[in-house]
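The other protein chains are all here in position, but one chain of the complex has been omitted.
We call the chains A, B and C, going by the order they appear; numbering starts again at 1 in every chain.
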Amino acid sequence: MKNNGINSNYDLKPGDFNTRIRPAWCRGCGNFAIWDALKKAFVSLKLKSHDIIIVYGIGCSGNGTNYIKTNAFHALHGRALPVATGVKLANHKLEVIAMVGDGDGIGIGGNHFIHTCRRNINITCILHDNRVYGLTTGQTSPTSDEGFQTKSTPHGVLEEPINPLMLALAAGATFIARGFSGDVVQLKGIIEKAIRHRGFSFVDVLQPCVTFNRQNTYYSYIKLIYKLEEEKKYDDRDFSAAMERARETERLATGVLYDTEKSIYEDGLKQIERKPLVDHVIKDIDINKLLKRYT
Amino acid sequence: MKNNGINSNYDLKPGDFNTRIRPAWCRGCGNFAIWDALKKAFVSLKLKSHDIIIVYGIGCSGNGTNYIKTNAFHALHGRALPVATGVKLANHKLEVIAMVGDGDGIGIGGNHFIHTCRRNINITCILHDNRVYGLTTGQTSPTSDEGFQTKSTPHGVLEEPINPLMLALAAGATFIARGFSGDVVQLKGIIEKAIRHRGFSFVDVLQPCVTFNRQNTYYSYIKLIYKLEEEKKYDDRDFSAAMERARETERLATGVLYDTEKSIYEDGLKQIERKPLVDHVIKDIDINKLLKRYT
Amino acid sequence: MIIKNLNWKIAGPAGLGIMSSGQIFSKTFTRSGYNVIDGNEYPSLIQGGHNTYTVRVSSEDIYSLSENLDILVGLDKNSLSINRNAISPGGYIIYDEKEMNAAGKLKERNDITYFDLPMNEITESISVPKIMCNNVALGSSLAFTDIELDSLNSVVKDNFSMKGDKVVQSNLRAVELGFRYTKEKLGRIPFSLRRTRKEQKLLLTGNDSVFLGAVRAGCKFYAAYPMTPASSILHSFASVENEYNIIVKHAESELAVINMALGASYAGARSLLATSGGGFALMNEGLGAAAMTETPLVIVLCQRPAPATGLPTWTEQGDLLFAVHSSHGEFLRVIMAPGDPEETFYMTGEAFNLAEKYQIPVIIILDKYLSESHFSYDDLDPSKIKIERGKYIRSEEELGNDYLRYRITDDGISPRAIPGIEKGLYIANTDEHDEYGFSDDSAQNRKNMVDKRFKKINRLMKEIPEPKKYGPDKAKVTIWSWGSCKGPVLEAINMMNGKKNMINMVHFNYIYPFRVDFFEKNFYENNMNIIIENNKTAQFSKLIKMYTGKEIKTKILKYNGRQFLPEEIASAIDELI
Partner (left out) sequence: MIIKNLNWKIAGPAGLGIMSSGQIFSKTFTRSGYNVIDGNEYPSLIQGGHNTYTVRVSSEDIYSLSENLDILVGLDKNSLSINRNAISPGGYIIYDEKEMNAAGKLKERNDITYFDLPMNEITESISVPKIMCNNVALGSSLAFTDIELDSLNSVVKDNFSMKGDKVVQSNLRAVELGFRYTKEKLGRIPFSLRRTRKEQKLLLTGNDSVFLGAVRAGCKFYAAYPMTPASSILHSFASVENEYNIIVKHAESELAVINMALGASYAGARSLLATSGGGFALMNEGLGAAAMTETPLVIVLCQRPAPATGLPTWTEQGDLLFAVHSSHGEFLRVIMAPGDPEETFYMTGEAFNLAEKYQIPVIIILDKYLSESHFSYDDLDPSKIKIERGKYIRSEEELGNDYLRYRITDDGISPRAIPGIEKGLYIANTDEHDEYGFSDDSAQNRKNMVDKRFKKINRLMKEIPEPKKYGPDKAKVTIWSWGSCKGPVLEAINMMNGKKNMINMVHFNYIYPFRVDFFEKNFYENNMNIIIENNKTAQFSKLIKMYTGKEIKTKILKYNGRQFLPEEIASAIDELI
């Protein structure tokens, strides 16, 4: 987090982060909870709209662009993370959040995902993991269960799903958590921690799509879910433990699976030690020294 | 493997897989060993040139296209795996191998890599992992060590490397091994097993680039390497054990880290149960039943 | 009143079954032998937003949607205010006064009739979910015509059969009550449709035709990444993957899609992919790989308004020059832009032949309007789609001992051995290569290979059909258009009563290579020439000028994300001449 709650006379409420557009998600859609939790986390963190930039992918998740009042970039399908990276590098004083869908962030954008993990840049990525392509009306996603029948796989998905938590762990992310749209309170707490974490934070949100995914429902998740914070012995700094929990399929851990400290990408950038890139003066840059090299 | 050594009067030698073009890799390049091992594996497996199709990416590794006599597709940079997938689906009787570079297969092509792993299609992917971009004369690659100084990172790489073995494990590959260009005999054996494995096989080859990588050399590897096959107790069906070994950095395991059985992608395809797609007769396909749906 | 045309529209918020109601209404009429064209409108949202479905029914040949409505079914207040002005004088609004409490506002127009249909009461009365209001409205709508309820019932049955008998029965009941209520209240038949030959018709979208044409043409590998308005092709293929033994792969990205298709085509299977502009942009590099390795590929580009994400669910003809010049470097390709689903069917078949005979990429350009609107046809003739694979080689016998995959031949086309043949080894090489496929960067080889690949155009040009001319052979006014503008222009000309005989249209469905010879024979500089395109910058006009030097100065362009309606074109032409 960039400003450690410096906003002293802070009096915003979650509703202050609403735009004039009312969310057009289906009634019961898991995106509402993420929307809610995110705004509440902003308030807890005493963040103001203009301190934050959210980069969205394309999908039902990405339609959130119109509903949350912050700086916003509605990127191309799959490209939220590189845009977010560019924003952060140009102005690391901004709180940068990427909101991605499972098709968006792990399907077409999967490569950016693994490379952003290993880059450990100080941004937060929230995966709206409904295990289906929502906006394009119901095709399989990389996180869909094997056998899942969709418009593009009427005879069932033949592939093993990508497990985003395992992938993030393997790729070197330093903060990895799982939330659930059925529990806004926990989710808000997770998102808050994710934003506070220094480095790349990844939150996989089990987000029921009530319209196109009748398999991964609130009900089905509630039966599988347990909370890591209720386990006293769980050590979120232990990679192997995190991997073990991430691999579970008979039950699903929610909460913070992994949280480790590591220098962030920006730490290595002398260029912005003193001020963000965008604040550099670009008038009259002297290149005469440089030209000498070419004699 | 598709033909279980059916070629009965087989009398090919590794040299029979040479084309008329002599490899133009730098003297001492680790690619020679892979080239060698691969041809020897073909002979052991009694494969003939026209039974095999190798799809290459672009890089020094990809220049191998011109040196091995099989069916060959020299794909775009990063795209060997989807091309290989298409070939396999159209003709699963062919032995399909993808030869990729680390920039090629894990950098620009990283997304195909994870999705091909989870797809568990019956092809073999050999990563020429020299931890640098060779053909473009020495920039960092996703597997370069942190701090590595290259033309694109003169002040050292700021990111943690991708560990291809961990990535493949997390993404669901069913056969994962590591070879070393300094040990052709072991490498040949690994490649043979990889090709025999039913499902997606991944071989990460530590391939010294003698020209642009002075950090990950034969010598540096020899000091770190140990062989899994020498450990009686190592169980290559154990995911956690494999992950543990894959994570090691103080020493580097070679051999088969992980080998598990799972139904392959093609098993789910009724379409090709009886014969490969390419053998289907396409003359006079009757669509009258179909047209009825549109009345 | 006996009428030839009925123009009906249903509108309401998403989630109320607008789309399926519209399709049911269309089919009701095609099953009774009428001609139908329909079209839908929806935002890129799953819930919320305004959806509409327009159905035009006619006892005569029709070519496009049309402006003025005879009946509007409004499922909420919003849909009434948005669409009210589109209703012809004498037309009807079907709505539920009790639910909407809209009567006051409605009375603003007194040249139309407000028909209060208590849809919600009716559904409640038979204890079916509120969502079945649309069925009540369907029954009611039919009661305005002299078509029998049976036709509607049969479509409703088919439509809901997979949901079980109970659902079918509830739907039928709702339909019936709407029908009865309306018949009773009306007491007469406002719209008697002129009789027509009672024959079932096919009802197809452009996407359906791509799918059907490709299946017939022996397409064995379909790869896709969903993207509106191309997605329904994927869904159709997926639904028959086992029946027709086609491998259908929803891949991780468009990059994967085109490269998988390349692999499958290289290995010998006819391969297809479809996408919209954004996906096509991502496929650009792969397109060049097809060209360089001379691997056949058929790509369907379903345009939507761009740049970037643009308006995902609307229509535009904005990608033509991009398609013509896409991918770096210079290579031959074919660009097709069928004018309607019928042309789309046959041209898709031909696309596979051209791709294989010339070993080049073929791009079929549609747009959202053509991809998702239904058009009725008496029949299609699958036997007209023939398989021609060119120099496709699958046996040792056909190969000599020194096989040159990229042999420099007279027509530029080289023998294409499918992998698996002992004598047929070669490198499909994205690097420039010699006749074997080995990488070769020498100057002479480069020139030879570029020339070889371009030489194919000579033979290809002889196969590219002439553009089609509609109307009188010679006319004072010639309209030039391409792709989906065909229908609206034809309708517009038909509407222009007195002036009809002065106007003809040249429609390009084979766009590239451009038939300069035809153009020069048919372009009369002193006549009035008008170009009609669904874009901002008159891209086809630019292409014509690029190849002929001639500018078609008068332009009718539309780029608000909506297709042309014939009335707009007619009045624009009327003003011009």
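Here are a few things to note about the model shown:
Following the convention adopted for this analysis, a residue touches a chain if its C-beta (ideal position, glycine included) is under 8 Å from a C-beta of that chain, and two chains touch if they have at least 3 such contacts.
All values derive from a computational prediction rather than experimental measurement.
In the full complex, the chain left out of view touches A, B, C.
Checked against the full complex, the candidates B:T153, B:T217 or B:T295 give a single residue touching the omitted chain, namely B:T153. Check C:I37, C:I93, C:A223 or C:A289 against the missing chain and you find that the one touching it is C:A289. Touching the missing chain, out of B:T136, B:Q215, B:T260 or B:T295, is residue B:T136. By the touch definition given at the top, subunit C reaches the unshown chain through residues 43-44, 255, 276-278, 280-282, 284-285, 287-289, 291-293, 303, 305-314, 316, 318-319, 321-322, 324-331, 430-432, 439, 441, 443-444, 446-447, 450, 454, 535-537, 539, 542-543, 545-547, 549-551, 559-562.
Against the chain not shown here, subunit A presents residues 19, 21, 48-51, 53, 55, 58, 63, 65-66, 69-76, 79, 82-91, 93-94, 111-112, 115, 269-272, 277-278, 280, 282-283, 285-288, 290-291, 294-295. Although one chain is not drawn, its touching partners on subunit B can still be listed: residues 24-27, 29, 58, 60, 63, 74, 76-78, 107-108, 110, 133-137, 139-140, 142, 151-155, 211.
The definition used in the following text is that only the chains that are shown with their structure count from here on.
Farthest from subunit B in terms of Cα centroid separation is C. Measuring from the averaged C-alpha position of subunit A to that of subunit B gives a distance of 32 Å.
Our note on geometry: subunit B versus subunit C, Cα centroid distance of 41 Å, whole angstroms.
Subunit A and subunit C have CA centres that are 37 Å apart.
Multi-chain contact residues of subunit B, defined as those touching 2 or more other chains: 111, 115, 269-270. In subunit C, the residues touching two or more other chains are 241-242, 252-253.
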